[in-house]
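First the structure, then my questions, so here it is.
For this depiction, one protein chain was excluded, whereas all remaining protein chains were kept in their positions.
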Amino acid sequence: MSQVAFFFDVNRCTGCRTCEVACKVENEVEVGPRWRKVNTIEGDQGGPFMHHVSMACNQCETPVCAEACPSGAITKRPDGIVVVDESKCIGARLCAWACPYDAPQFSADTGKMQKCSFCYHRIDAGVGGPACADACPTKALQWGTLDKVAAKDGATIELPVLPDAEITRPAIRFRPMKSRHS
Amino acid sequence: METRDWSLVIFTILTQAAVGAFVVLQFLDRPASRRGRAAVLAVLSVGLFAALFHLATPLEAFRAVVNFGSSWLSREIVFGSLFAGLLTALVALDGSGRARTPLAWLSAVAAVAFLYCQIQIYMMPAQPSWNSFATPAAFSATALRLGILGVAGGLVLREPSADRLIRGLSYAAIFVLVLELLIVPLHLTSLLGDGSRAATVSANRLIGDYGTVLGLRLVLLCAGALSLGAVLLTKNSRTMRTMTLASLGVVFLSELCGRFLFYAAQMRVGL
Partner (left out) sequence: MPSQNGSGEPVGTSRRDFLKWSALVGGASALGGSGLFVSCDGSAPGIESTVAAAGARVVRTANTPECLHCALLAHVEDGRLVKVTGDPDFNIMACARGISRIRQLYSPHRLKYPMRRAGKRGEDKWERISWDEALDTIATKYKEILDEHGNQAFLTFGGTGNWSTLSTGILGLYSSFWNRFGGSTKEISQLCCASVTEGFNAVLGGGRSEFRDEWVHSRYFLAWGNNPAVTNQGYMKNLFQAREDHGARLVTVDPRLSETAALSDRWVQIKPGTDSALALGMIRVLFEEGLFDEDYVRRFSNASFLVRLGDEGYDLAELGKTWPAGGETLPVDLRHLRLLRNGDSCMVWDASASQAVAADTPGVRAALTGSYEIEGARYQPVFEWMRAIAARYTPSVVEEITGVPSDAIASMTREYAGAKPAAIIQNMAGAQRTDHGTLTVIGHIYLAALTGNIGVLGGGVNDVGGYLGQGGRINHPVPLQKNPPIPGIPCTKIGEYLVEQKPHPIKAIHVAGTGLLTQYPNTKKIIEGLDNVDMVVVQDIFMTTTARYADIVLPVTTLFETRNLLAGARSRYIQLMNQAIEPLFESRSDRWIMTELAKRLGFGEAFDKTDEELLSYALEPTGVTLEELEKGPVNPLPDPWIPFVDKKFNTPSGRIEFFSTYLLDKGFDPILEYLHPVEAPWVDTALAEHYPLQLINRKNHNHVNSSFHHQDYLTEIWASQVLQIHPDDAKSRGIEDGARIRVFNARGAIEAKAHVTASIMNGVVSVTTGWGAVDEKQTASILSPDKYEPISLGHTLNSSMVEVARGDTA
């Protein structure tokens, strides 16, 4: 069975951060840890450019966080969702070091790791998918099974600003920014 | 660098010193090693204790061995504990200080495995400043440097007539020191040549934000080399012994600088 995955279309993202806030509201995340982050990339390439990349936990096919965690607090479900059992976390922070995407977040209050859970509580209850994707006003951020997501028009696993996808094989596909500004 | 990372600075330096010193003692195979081993055990224990403070919940540290199957940290703790346990047994049961006993060999194997696991923890593709030859080189060199100088220091304090041995150790120490003076620029060049944003940021931190610390480290290494030179050149036994202890002190400080830089200059790949 194919695992779950995110899809992100850079061309549709306005950088509004609704996904970030929807995640915080849905998961009641305290101020501080950010399970999902929208990064604005600016530069100059024959003229200034700007685009945004929204990233949470990519539920990687080979989750290095789970490998590195000494207490086995991180496991991967059959549907691909990588979950943290906070009761087992001892705050060693190896996961945060190992993750190329800055997904693990540490709570100053509890000392435990927390991260994007792909809203598995919604999936398990059969009421929908990740709150971020459901909230995205432009449908830049979507979700589905990895095989369907990878089959979308123009889908690619690599994005220039991101680390080599071979490190962890993230379960996310992108539609990169079409070069414009003629 | 987070405050908690200081506990890792202490932990890695002290435990690597312990591993290095134990291996040196094995190599020397002298009866007086019994006392040396006790000292190694003390240093190892302090180092292991310091590591607890890296965890957010130290009282649950026992959980850290659970993921031995894939986590290098789990493996490091297992082998570290094994080393500590075997060493304790060695100190408690074997008053001879002899090196070629099965228990001693086992302890040595555990020690080296412990060091190997420590190194492997940091070989993470997401951290370019760690994921290179520099980490195994630096950790091993720390173990050797502090091990050699630690034993030399112990000899100075405990054995009035081990001058030749102390000088011999100093030769070895200088060699390892000079090696470090090569590793630092090689590591920097490789980071700058990497091209990735993370590697460049790390390099810039080393040269820029923490340039003073890097400079201090190199100065201390040179000072260490000089004082070891004095150890080798002087005919005066008291001077030689004093300079040996001075070298240990100076090199230990340079290790603190170096390990601080190791944690402070880290930069994750990606966004």
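The letters A and B name the chains in turn, as written, and every chain counts its residues from 1.
The working rule: a contact is a pair of C-beta atoms (placed from the backbone, for glycine too) under 8 Å apart; a residue touches a chain by one contact, two chains touch by 3 or more.
Predicted, not measured: the structure shown is a model, and the values here were computed from it.
Chemist: Of the chains that are displayed, which are in contact with the missing one across the whole complex?
Modeler: A
Chemist: Consider the whole complex, including the chain that is not shown, and state which of A:V84, A:A103, A:L159 or A:I172 touches that chain.
Modeler: Checking each option in A:V84, A:A103, A:L159 or A:I172, the one touching the absent chain turns out to be A:V84.
Chemist: Since one chain has been left out of the picture, which residues of chain A touch it in the full complex?
Modeler: Considering the whole complex, chain A reaches the absent chain at 1, 4, 7, 11-12, 14-18, 20-22, 24-32, 34, 42, 44, 47-51, 75, 77-79, 81, 83-87, 109-110, 112, 117, 120-129, 131, 133-139, 142-145, 148-149, 152, 180-182.
We take it that only the chains that are shown with their structure count from here on.
Chemist: With centres defined as the mean C-alpha position, give me the chain A-chain B separation in Å.
Modeler: Taking the mean C-alpha position of each chain, the two centres sit 37 Å apart.
Chemist: Contact residues on chain A for chain B in the complex?
Modeler: Interface residues on chain A, with respect to chain B: 37, 39, 41, 53, 55, 64, 66-73, 88-94, 97-102, 106, 110-112, 161-164, 167.
Chemist: Under the definition above, what is the set of chain B residues touching chain A in their complex?
Modeler: Residues 4, 54-58, 60-61, 63-67, 70-74, 77, 121, 124-127, 266, 268-271 of chain B touch chain A in their complex.
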